[in-house]
Structures are given as C-alpha cells and as structure tokens.
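Shown here: the complex without one of its protein chains, the others still in place.
By written order: A, B, C, D and E. Residues from 1 in each chain.
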Amino acid sequence: MATRLNERVVYINGEIMPESRGTVSFRDRSFKFGDGAFDTTRTFGHRIFKAREHIDRFYRSLRYLDMDAGVGPVELLRITEDVLARNLPLLGPDEDYWVTQRVSRGSEIPGGDVYQATGPTLIVECTPLPFKARAAYFRDGIDVMIPSIRRAAPDSMTPRAKTHNYLNLILADQEVRRQNPKAWAILLDHNGNLSEGIGSNIFVIENGVVYTPQDLYVLCGISRETVLEEAAKIGVTVVRKDIDLYDAYNADEAFITSTSFCICPVRGFNGKKVREAGIPGPVTRRLIDSYVSLVNYDFVGQYLKHLD
Amino acid sequence: MATRLNERVVYINGEIMPESRGTVSFRDRSFKFGDGAFDTTRTFGHRIFKAREHIDRFYRSLRYLDMDAGVGPVELLRITEDVLARNLPLLGPDEDYWVTQRVSRGSEIPGGDVYQATGPTLIVECTPLPFKARAAYFRDGIDVMIPSIRRAAPDSMTPRAKTHNYLNLILADQEVRRQNPKAWAILLDHNGNLSEGIGSNIFVIENGVVYTPQDLYVLCGISRETVLEEAAKIGVTVVRKDIDLYDAYNADEAFITSTSFCICPVRGFNGKKVREAGIPGPVTRRLIDSYVSLVNYDFVGQYLKHLD
Amino acid sequence: MATRLNERVVYINGEIMPESRGTVSFRDRSFKFGDGAFDTTRTFGHRIFKAREHIDRFYRSLRYLDMDAGVGPVELLRITEDVLARNLPLLGPDEDYWVTQRVSRGSEIPGGDVYQATGPTLIVECTPLPFKARAAYFRDGIDVMIPSIRRAAPDSMTPRAKTHNYLNLILADQEVRRQNPKAWAILLDHNGNLSEGIGSNIFVIENGVVYTPQDLYVLCGISRETVLEEAAKIGVTVVRKDIDLYDAYNADEAFITSTSFCICPVRGFNGKKVREAGIPGPVTRRLIDSYVSLVNYDFVGQYLKHLD
Amino acid sequence: MATRLNERVVYINGEIMPESRGTVSFRDRSFKFGDGAFDTTRTFGHRIFKAREHIDRFYRSLRYLDMDAGVGPVELLRITEDVLARNLPLLGPDEDYWVTQRVSRGSEIPGGDVYQATGPTLIVECTPLPFKARAAYFRDGIDVMIPSIRRAAPDSMTPRAKTHNYLNLILADQEVRRQNPKAWAILLDHNGNLSEGIGSNIFVIENGVVYTPQDLYVLCGISRETVLEEAAKIGVTVVRKDIDLYDAYNADEAFITSTSFCICPVRGFNGKKVREAGIPGPVTRRLIDSYVSLVNYDFVGQYLKHLD
Amino acid sequence: MATRLNERVVYINGEIMPESRGTVSFRDRSFKFGDGAFDTTRTFGHRIFKAREHIDRFYRSLRYLDMDAGVGPVELLRITEDVLARNLPLLGPDEDYWVTQRVSRGSEIPGGDVYQATGPTLIVECTPLPFKARAAYFRDGIDVMIPSIRRAAPDSMTPRAKTHNYLNLILADQEVRRQNPKAWAILLDHNGNLSEGIGSNIFVIENGVVYTPQDLYVLCGISRETVLEEAAKIGVTVVRKDIDLYDAYNADEAFITSTSFCICPVRGFNGKKVREAGIPGPVTRRLIDSYVSLVNYDFVGQYLKHLD
Partner (left out) sequence: MATRLNERVVYINGEIMPESRGTVSFRDRSFKFGDGAFDTTRTFGHRIFKAREHIDRFYRSLRYLDMDAGVGPVELLRITEDVLARNLPLLGPDEDYWVTQRVSRGSEIPGGDVYQATGPTLIVECTPLPFKARAAYFRDGIDVMIPSIRRAAPDSMTPRAKTHNYLNLILADQEVRRQNPKAWAILLDHNGNLSEGIGSNIFVIENGVVYTPQDLYVLCGISRETVLEEAAKIGVTVVRKDIDLYDAYNADEAFITSTSFCICPVRGFNGKKVREAGIPGPVTRRLIDSYVSLVNYDFVGQYLKHLD
C-alpha cells in the first residue's frame, strides 16, 4: 500500500505510519465497547500547548478505568512530540492541530471471557482544527440549547474521565441539532443543573462575576483551568457552583471553553439572548485577551480568517 | 497480505474478507466515541437462533441513536446468513458461534464539525462462544456480586439500546472481579433495584414464582424473552417488577440469561447462597429443559463438555 | 356600561353578566397566587360532553387544595348548563365551546394574614375552541418536543389536580416554541419519563399496543379516560406504564388527547418522525373513529374545515 | 361608580384608579394560570426601602419567565413612587405599606392558541402591613413547622423567580396550620434540606455562626440580603449551606426574614424549642439592632404596638 | 431473686424465667446497635394467629441481615407455643397477647473487632395488647399525619425486614405527636408516596376499590396479607400502587392494619377528614366483618370494651 503524498502520520503501538494505514481490528474493544480513553491538546501557531497537563489528566482517566497505557507519561510525551514534529510540515500558516493520545484495552483474547483483553492499543495522532466549520461561532456567538437528555450521573460514570464512551453527549448534540444545526448542546446534570457539552465547559457571567459548574459534574477541561488561572491574574472572580436555567437566562454574558475553542462567546440559551449585546461581552473579552497573551497567539483572529 | 488457513471471514461495508484483514480506521467514530450499536445471536448445533428478532431489536437501537445502517433488515439478514455459512466449516462439532451485526456512524469528515460523519461502517462477524471459560458456571452456579457503581439512568442513556458504549458495565465487572475473578456483576439501577449485567439479565425465584426487573431498566434480551415464552408454555409465572437485595438474599433460586448462557444458574448474591442447594434448582431446571427443547440442543451439556 | 351586541355572558359569584364586565379584583388570590382551580369540558355540535365527569374531577382538585366552591356539584352543573344555554346562540354551525368552571380562594382579608381569604370566587364561562389555530395539527400531525424543564414532582404538587398554577407547563411550552412555534411540549416527569403537556396527555403505539404514562404523573384527562374506554370497546390494548425516549423514538404511531383535541395524531418526537407515515396511523384512526361515534360528531372534519 | 372616601389607589396599565375599581378580566392569564410575577418592598415610617433592588429582582424574574413588563425599570420606579405618594396620606402613624409591582402576560387572544397573549397587565399597588395579625410572633417567636410537602425542584420551576404560582407554598401553609393556626411552614427542598416559607427565608444560629440555605433553593430575599450585609458590618459570620433537621433541632437561635418581618425570631421547629430561651436570642438581637439602624426605624416596636 | 406472683415468663437462650429476671448484657449488640430482628403475632381470645406465617417472615428478615437464630423455625414455633401456654393463665378474659420472637447477633467478642459477635441472643415473650391506650381509635378513627421525615430508602435498608432499628419510625412518631398526641404517623417513602407507619400498613379506598402501597416500600404485614385474602373472598378489589397525598385527601375511607389493630379505621389525613363520615365506612366495615369471621373473634368489640 503506497503512502499518499503529504499524508499525516499516526503512531500505533510502537509504529509510525501514514494515517491511511492507521487501522485497528474490528475486534478492538474500543471499537466494540468504547473501552478506551483519550486526551487532546492543540497547537497555537504550531506550538503545542500544555501537553504535560493533558497527559497527566490522561493518566488519571486511565486509573479510573483501570487501564494500562503500556508506556509512562514521559515516554508518551516524547512520542507525542515526535508525531507532532512529523506532521507539522503539512500545516498551512493559519492552521493548527489537535494532538491526541488514545488508548484502548485491546482486543478480546480468543476463547477468553468478556473481561480479558490482549493489552493496550496506544495511538497518537494529529487532526487539523475545524476552523472553517466553527468560525461563525466567534463572529455570532454560540447558540446554546439544553436538551432533555441528562448527563450521566457520576455514580454510574464520572464525567471527569475522558473516555471513548461519548454516546450520552452525542445524543444530546443530535437532539438540539435537529432543531438548529448550529446549536451547541449543554446538558443538565442529574440534579438539573448545567454541566457540560461535548468536549466543552460552560461559563456564565453576572455582575462581573464568572460562574462555572462544580468539578464533580464535568470533565475539568485544561482550557477551563487556564481560564481560572487567567481570571485570577486579571482580577476576575470565578466561582464554581451549581448553575441552573435561572442563572443562564439572567446571564450578562456566557462563553464556552474547549481545547479547540479556547474561549468562544455564547449568544444565548434556548433561544434567549444574553443581556450583553456585544459578541464577546466585556468580561469575556478581557479573558480572551488574557488567554491570547498566555498562548501568544490570536486564536480568535485565526478562526475569523476562515469565515467565508 | 496472505489469508491464514482456516481463517474466519468478516463482512465490512460490502466486502467479505479474512478477519485478520478486518480493520477500521482509528478515526472511526465507534473506535473514538463508541458511537455504534450491535446485536448478536448464537447458533445451536450450528443453526442460527432467532436471527430476525435480534435484527429487529438492532434497528430499534439504531432508531434511538438516530443511526443509519445503510441497508435494511432483509438485506442484513441475508448478509448475516452468508457470513455464517462461510464460517461454519471452521467450527468443531461441540462449538457454536455468536453471530453479530455492528454499525458505526463512520469517520469524521475532515474539516467538518463534531456532529458530521462519513456514513456507516457495517460489520457482520462470527465469534466462537467461550465454552471453556464459562463451563464452570454451569457446574457451580454463578457468583453474582452487586458493585457500588450504578447502571446509568434511562434519562441519560437507555439500557434498552444495545450500543458500543459499555464502559458503565465494564467498570462494574472490574469492580467485582478484583475481589473474585469469576464473579458476575449485576448492577443496581439508579433507584437501587437490580437491573442487569454485561450482556445479561437476572431472574430470581421465590415460592415458585420467577421475577425479573422491569423492561425500562434493562436491555430486553432475546433470551429473556425466550424464557418468558417458555415459562408461559410450562405454566411458570414470571413477573416483571422492581427487585431489591431483600429479594435477592431470600431467593430460592436465581439464574442469568444471555445469548451465550441461554440460562445459567446463580449460586448466590454477594457471597450469600440461594436457598436451594442444587445447581440448578428445580424451577430453573424446568426452564432449562424447556429452552433445550425449543432450540433442540443441549446447551448445558455443551458447556459441561468443555470442563477441564 | 353597555353590553356589546351578541356578547357572551359569564357567571361570577351568582350573577350572570356580559364577559366584558366579567372582572375580578387585582387582589383576588387567583390573580396574585394562581390560588384557584378549574375544569373544562367541550361541546360537540353544541351538545355538552361528560359535564358530570368533569365536575367530579373539579371537586377532587378542590379537596386536594382544601378549597371550597361555595356550591355543590349539582348546583354547579345547573349553572354550567344555564351559562352554556345563554351562549350557544352565538356559536356558528362549525364552532363549539370549551365550557369551564373556575374557583379562586377569594381575596385576602384586609389586616388578616397570608393564609386568610374572603371566600371563593366562582366563575362559569364559555370559550370558542381554537379550530383555526390548531387545524393544521390534524392535517400534519403534532411535532412533539421534549423540553429540558421537568414536570413538577407529585410530592411538591400533584399533576392530578387541575389548578391555576400553570407556569411549569407554560415555561415548557415557551422553551420548545422558541425553536418551533408549532411544537407541542411534552414534559418529562422528575424520573425522566414522559408525563404530559399543557392540558394534554400523550399516547404512543408500538406493535398495536397503546401506552400512556401512569396516572400518578399526569392530569388524568377525561379525554384520556374516554380513549381508555373506547379502546376497550374496539379491542385495542392500552397499558399505563413509564414511557421514555426509547419508546417515543420507536413508536409506530402516537397521539395527544385533550378536551379540545379529543385525539390528535403526533408526527414525531424531537424532530424524529414516528414509523407510520400516515397521519393518522391505523390504530389512531380506529380510536378516532370510535371517539367520533361516541360523541356522534366528526371533530376531525370540524378542525380541517378551518384550514386556510 | 363612586370612589370611596379615603380609598387607596392602584395603577393598572397606565391608569391610576381607586382600588375598588381595580379589576382584571377573568380571562387574564394570571387569574387563569398564575402566569405572572411580582415583587414587593415595604415602607419604614412611610419611607420606601430598597425599591431599586426589588425592581431589579423583578426584572430577573421576568427574564426567567420570558415576560415583558411593557415598561423599563426606571419608569416602573417612577410609577411606584407615584402610587406610593398618593396612598401615603391614608396611613396611620404606626402603619406602613407593602409596595408591590405585578405583571401578568395578559389575556389570551380570541381564536389564538394557548401560547399567545395580548400583552402585559401591569399593576402597582400598596397594601397595609398586617401588624396586628403578626405582632405576637415578635413577642413569642414563630413556631416553625416542616410540612411533608416539598418545595418544587429548581429544574421544574426555580424558587428564585417571584411568580404568581404560589400553590406549592400555600399547600405547605395549609398543612401546618391545620395543626397549629399560628405555625409558619418552612418547606424542605427536593433533597430534604430546609429551603424557605411563603415569602420568607430561614436562618439558624449555632455557636454564634448564622446559617441559611443556599441561593439555588430559595427566593433570595432582599431582607435576606440585608441581613447578610448587616452581619458583615457587625462581624457576624453567615454561611450559606444545606441545613437539615439536625441543624434545626440543635439551633441556639433561629429567625425568619421577609419584607414584612424584616427579622422575626423563631421559637422552635416542629414543636422543639431552640436552645436559647430569650426571644430574640442574643445574635438575633444584634442583627435586629443593626437592621433597625439601617432602616432608621424600630420595626419590632411597631409590631409590638399592635398587640391586643 | 424471688419470682413475683403471677409474673409472666420469658424465654431467653434456652431458659424460661420470670420477666423481671429477663435481662441482656449492656454489651448485647441489639442494645448497642439495634443489631437484631423480631416478629410478632397476637392471640384472639387467647388463641395464637398465623404463628407460622410470622415465623417464616422472621427467617426472611434474618436472611437479609445474615443473622442466625440458633434454632430452626419448627423449634422456634414450639418454644413460642410453650411460652404462650405458660403466660395465658395471667390474661383476663377480654385481654390478649402480642407473642414475639427476637434475635440479636449477641455481644461483641472481647478483643475482637467490630464485626465479630458471640452468637445469638434468642428471646420469646408475651406482651398484653394495649387495648385501653388504643380503644378510642376504634371509636373515632385514627388521625393520620404525614411527617416531614421520610422512610429510609430500600437501597440503604429494606423496610421489608422487621429489625430492631426503629429510629426512623420513632422520629416520625415524635414529629407528629408533638402536634397531636393521638396522631399516627404514616411516612412518605423516598419518592414521596405513602409508605407505612410504625408496625402498621395504610390502605385508602376510593369508589369501592382499596389501594395500598407497593410491597417494595413497606413491611409486608401479615395483617395486610390477611386483608388482601379477605378482600378477595368478599369480592373487594385491592390494588398495590404508589399512593400520594392527592389519593389520601380524596379517599372515601381509609384504614390501618397491624398485628394489634387488625383493621382500624382512619378519620383523616393531615387534619382533613375522609369523605365517608361513618367510622368505619362501609367497605372498611365489610373487611372488618370478614376479618372477624376469619379469626372468630370480635376484636373491635374487644377494643371498645376498654373505653373509659
């Protein structure tokens, strides 16, 4: 099988290969059961961001799942940097990557029982960030919709581990996108408070104070952590607390964080606009500015460049 | 790549190939997100059982997930029978297959957003049943343990769709098997009643009446349905109701059903034996006998032959 | 103040007056607190339907609220028939009325405390049914949407009493109508199962069996009761049980009942169409036909006549 | 219709009229559905208190309900001051007013559907405070009773919006007052912690620290806010947290705040007296004194003057 | 130590002794932890009732608790009859006994850990029924009150085992009796439906149908079972279902069953009387008559004889 010209490479179980050859068995437990975990950071201007923090969180997910990566965090960081270095030449100047580690528990052992597995499938890969598909969010703000489906309760599956079981979040997305293809679902937790969306955290702002759901009910995003740190730097108070629809409907501003978005303003909840007309609002803008300074890259401008 | 001698084949997206060539991209959404569904029946003496009922349930799972298989149920049945026919010659006389359909939403579209996918990956495959690994359960009864982790609530993800998101069930298995490697986890639902185990339903018997959890909280197994039908035939009452630990600890008998087990007796719950000393107890034996008649195959004897 | 020509009349506390003079004090507790209850039936071809059953339910609501109507059910029926008789001449031939009783706990006693009230405000009134606004539902089916807001739990306020506290239902309606102005909200109960919509009950049909939520979680509509009776007459099984989104998404047909709708077909849930393409589907049609026979009036034709 | 001598006036939709002419249609949605909201402050020695804060909260309630007042907060404050000024001459020297804004979504549009309304009914009114009915509470302390009925959960209806749907609170009052006509109901929230009573917040004191339920589960009273501010001024720690019956039964002191009460001492919970025998206890007294200083009016003395 | 004249005897661990010598160590785990179980029947006209059914239930409680009685059911019945026979001569003609078995896990082993115990303390005893204290309930009906405290959820402790842990029920009794010393507490379960009172089950009647809470949430009383059997005999329908306050407030009649009461009419719930004025109402009377026939003893007359 010939390698395609300018094709990205992927690391799978010790081997680096063109992505088109990057396959796993249909018997891999992550294909059959979603029995895997991942973590993902991004580059800013082709420089990787907080790779170590992401890898640390990755190993916490693995401990929760009782899953072995086969390599330690130092080696995984080295592999990550290697895969990124090989793929960077394929990036255009305004493009950047998601840089992702994945581990699956492996395939079932023939003749063995459900519980037994051959051992891990470890993958490191780069994916171009979807600037074009998401640029309008930065211009218009995100329309957040709250689906009827609830985020799984932590006593059945913690949201704090970043696993390959995403159907709960995918069903939420489908529910809202059938009404509005550009809507972004933020699910309520099992108590009825805002929790999170697919790969993303929510923040609301009222009277200059920023609020975000408690750690117990969300994947504690590295971007979320970064916002908490930047807010502290610039004197903005952030409070983790239970947030309900009353808070959402009375928000002055709101924004979503994720590895790809960093910070992206929200236009409204369930079709009600936030009070501040500007996108972004003033507090969100200060946090974006601080974030841009930290990463030394204008990620908002990067998105807006990809507008049609 | 050469096909191994006597190697089973698998159907993937229109092509039948040796299993060793049966792969999917690491970008397939079922690998990354468990964004897929499956269903599985078994053969008895190499004859497939209730393939149509399984395929019907498969399409109900797909409707819940808003997922398209790319083919309809008639065509899927035809493919299934074809794959099975090609693989049957590889079976020994005392062996049988799981026969399984799987669909994934496909890979992400490059440059597209999280929600978009290329379209389905459809797989049909055969897997030898794990007679050796499970034979002792038929001799000794299964030690059921109730883990602390709860089955996800139906308002976050129905247990009635058979999806590729199995981590909730896998975590439960891991929790109990760290204490006892042969234990079988039956999870409590979010209300604290018995629900189900990985790919398996639970029944308890007291005073000649058989009880099983309500449909809302479990994957309504075809084997479970078969037991309900056979019980009606032989005049055994089965009641679907909320079952708690008081019921489990006071059970005269108990058993688990699954596609592979059909009916397998339970020895006890959380280390307390059921009241009836015999494995299986008298009511369970009557149901097994009726099941054996229906499928015209002594599946218990088949398991016991594989004892060391 | 002159009575307008051809103006409907209303009964308020012993007096019959033109509607334009039908007012209550801004201090009435039902205005200030929604501290009231009501019930409402309709006419078919100008004949009142099951007035007694509605009045019986009205007094059950009042007992729950510990509220006194000031008159007994016999007298209230007499007043109802009187008000209707006076208003019937104003109806066009294809029109019909809602006929409604209302009671409020009255005004606060000056100088008294929160708990004390002057005694009841009793109202009986007629309202033309909104045929034009709802005719398209009978042609196209209703688009049911499940809002994120949950129906209040029975231990805080039973849904079985028909009270003047409708904000929970109104908020649900607003949430879905901001996405789709013709959508009809069916709320989940506090356990995450389908409950009811504003003044309306939901039914889903699978494999010829009709399912509707349990009595505990809904206003047990007289139209719902009528469907249960008619189904028994024509040999259709109806089961009251917990219904979740898996049931809704796999429904062959579905319909809504209410005093005004009687039976109105549902097109789909959350943007997914039911399996049966016809509006109404075959089982729904049989129930409609039976209902039409019972009331001796083609209410579907009546709605469709008002289509533009 | 003649205006009664010395009759108070009320503002309704742009017109100021004697209260006896202050009526709304029986078709007003706030009469029929409680589809309205309100807010209310009081005067101290005929001077209005924190009118702006109340009006701000009023508009937050309206945003949650998606309801339009028809006027903005500045205009509403002007109307409020106007209505109060006209009614002040009717007050005796030891009397004061509740000053209240109300908005209803208006009447239904004839021929329209359930969701449509004519637009707001806006009311501003004054009500003499019930000093006589409540004076004994200040002498004896309030007997708090916990009813079995629970406060509606925030995911069905936030308690933070001050709406015209009060039945949940009214049912609680009725339940306890059938046992003891002077009892005051404080409901448990859906988790079983103390939440609030009708128009009132609860505080308990142990070892000099004051506790009150979290914001999410209560109407965040302006009087409650005032206590939080005054406590900070005089060095008393107040903690918002979940409070259960163990806290209530072990309280040294307790008190209730509301617009009318400001601060009123509690004698005990469910018939068990608080530990401190004095009414009020020492910490409560300090908070009362600070509150009296702030409003520059001895509201406790005012109540006690009205004792028989 | 001399035996008092005419003193009842008690069986403790193989010895029959006067009650005044019937003691257990202060180190007995049932004294320290309530770590025991019991069951209790009564005599009618000095004849024991359904002793076997009670003893069967006793052993089911013990299995749930993993507790060993030291003797089997046949021997325990023999002991019970022996203790009763010795105590019968002390009964007056209008008196009867509770006849009770108790088992404790025994004392802690010195030097052992929390989990270890010496082995069972087994007690069989007779207690005169409290006819005088309860006679007025049969004349006036029982005033049922619903406390705010909830019945413990089955996933923490099943109510179906009759254990020595009664504080949940005792706290409920205290809460309501501080308001009304003759009130009888019926607790809500964790879902907010009626469950049970201390040693007692609740039934409500509407339109001739009798309703009682589901088995999962109550101690399934032998008297309750007897009512279910007698109702079947006389053609009265009894339905086990979730019952909430709406049902209670709309009941035509209601009654409580317990070993001592058999069937005792309820006057009302939370101070609202049931609809039927007569005590007992007509359906309750038919059930009482049937019960009296079964036990061949007028237990109502027996109670009423003890009225002052």
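Operating definition for what follows: a residue touches a chain if its C-beta (ideal position, glycine included) is under 8 Å from a C-beta of that chain, and two chains touch if they have at least 3 such contacts.
None of these values were measured; they are calculated from a predicted model.
> Where does the absent chain make contact, in terms of the chains shown?
Touch partners of the hidden chain, whole complex considered, are A, B, D, E.
> Looking at E:Ile16, E:Val71, E:Leu90 or E:Ile198, which makes contact with the chain not pictured?
E:Ile198
> Please identify which residue in E:Ala85, E:Leu167 or E:Leu307 touches the non-displayed chain.
E:Leu167
> Looking at the whole complex, which of E:Arg86, E:Arg177, E:Arg240 or E:Lys273 touches the chain that is not displayed?
Of these options, the touching residue for the absent chain is E:Arg177.
> Among E:Val24, E:Ile146 or E:Val204, choose the residue that contacts the chain missing from this document, as touch is defined above.
Answering carefully, the residue with contact to the hidden chain is E:Val24.
> To test your reading of the contact rule: which positions on chain B touch the chain that is missing from view?
145-150, 175, 178-180, 188, 192, 245, 270-272
> Could you please point out the chain D residues that touch the chain left off the display?
Interface residues of chain D facing the absent chain: 188, 191-193, 241-242, 244-246, 249-250, 272.
> For the chain that got dropped from the picture, name the residues of chain E it touches.
Per the touch rule, chain E residues meeting the hidden chain are 10, 12, 19, 22-28, 30-36, 38, 65-66, 102, 104, 110-115, 123, 125, 128, 130, 132-134, 148-153, 155-157, 163-168, 170-171, 173-174, 177, 181, 190, 198-199.
Here is the rule we go by: only the chains that are shown with their structure count from here on.
> Quick check: superposing chain B onto chain E on C-alpha atoms, how many degrees is the rotation, to the nearest 5?
In short, 120 degrees.
> Counting in whole Å, what is the centre-to-centre distance of chain A and chain D, each centre being its mean C-alpha position?
44
> Quick check on chain A: which residues sit in contact with 2+ other chains?
148-150, 188, 192, 245, 272
> Between the chains shown, work out who touches whom and classify the graph as line, ring, star, complete or other.
Topology of the interface graph: other, matching no listed pattern.
> Could you run through all the chain pairs that touch each other?
Chains touch in the following pairs: A-B, A-C, A-D, B-C, B-E, C-D, C-E, D-E.
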